[in-house]
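Once you've had a glance at the structure underneath, I'll fire off some questions.
Heads up, one of the protein chains got dropped from this complex, but the rest are sitting where they should.
Entry: subunit A
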Amino acid sequence: MLQTNPSTSPPPMVSLSAAGVRRKGRWLVRGVDFSIARGEIVTLIGPNGSGKSTTAKMAIGVTRPDEGHVTRIPNLRVGYVPQKLAIDWTMPLTVDRLMTLTQPLRGRDIDAALEATGIRHLARAEVQHLSGGEFQRALLARAIARKPDLLVLDEPVQGVDFAGEIALYDLIKTIRNTTGCGILLISHDLHVVMAETDTVICLNGHVCCRGTPEAVSRSPEYLRLFGARAGQTLAFYSHHHDHTHLPDGRVLHSDGTVTDHCHPDDGHHHEEGLPAGRAGPMRIVHAHGPTCGCGQHGDEKPAANTGPLQERGDA
């Protein structure tokens, strides 16, 4: 209801509206609105404990929302790569056998998925003997082999080195382009996302902000660091929040006020570029302009932010 979908866009496979999950008297996440259509890539970002995985689990029906609604088209075929998956040493499981964990598959579909993820030579290996990166590829291969309508990848590049990360994102892009499936991606990185992402949603117990990523290739600094190939695959989502979540659950706003909860229009000061404290090689100063395409300018706030306003006057 909050997103204004042009009539040309395909109908969503999954949509969440004002969805939230409450555990032991605490809201893990609430007020989540988004939808995923066929061929669309949605990336969830946010700090640890911000409700990314919970949101993904709500979207695919593993976790039921305690408020709001989640609707899925009937017989939606999901391919899921969970964030944590530890296979007990006592279970003998080869990569080949892992592929048919949730459904029987044809041999050539298995081979194609292993080939695509570059682990065909490991088909007979026990999963417990794989390295972190190989295991992630095996899980991805398993998820794509069943030809899902919606691929849900919870930090798929964890344990994968930078070159491998680029390769995996390239692969995910190829999967989307060839099969037309929708992809819900959870990124461990707060600022660098896959370039093909259609919508980035930043969570911190609620939807902090959303927008489109900006091509990394526009930044000469980034290109110098990681090369043109990375520039085609990665993008950054530069954003700066105007409030901080305190350890006791209250919210500190940039104007110095402290409130019990976030407010619907708690937004971001994009004009300020990246937060000053940001360290490391990814530091890129981004100045917004009319053509930057990030869609998150102060003067064109999305409809979501014009909802019921709170009493507090923001600076």
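The rule is simple: a residue touches a chain if its C-beta (ideal position, glycine included) is under 8 Å from a C-beta of that chain, and two chains touch if they have at least 3 such contacts; residues count from 1.
Operating definition for what follows: contacts and distances are computed from a predicted model.
**Student:** The hidden chain: which UniProt name fits, "4Fe-4S dicluster domain-containing protein", "High-affinity zinc uptake system membrane protein ZnuB", "ABC transporter transmembrane region family protein" or "Insulinase family protein"?
**Tutor:** "High-affinity zinc uptake system membrane protein ZnuB"
**Student:** Looking at the whole complex, which of A:Pro11, A:Gly61 or A:Gly180 touches the chain that is not displayed?
**Tutor:** Selected residue, touching the omitted chain: A:Gly61.
**Student:** Which candidate, A:Ser17, A:Thr94 or A:Thr212, sits in contact with the chain we can't see?
**Tutor:** A:Thr94
**Student:** On subunit A, what residues meet the omitted chain?
**Tutor:** Touching the chain left out of view, subunit A contributes residues 57, 60-62, 78-80, 82, 85, 87-88, 90-94, 97-98, 101-103, 121-122, 124-126, 129, 146, 152.
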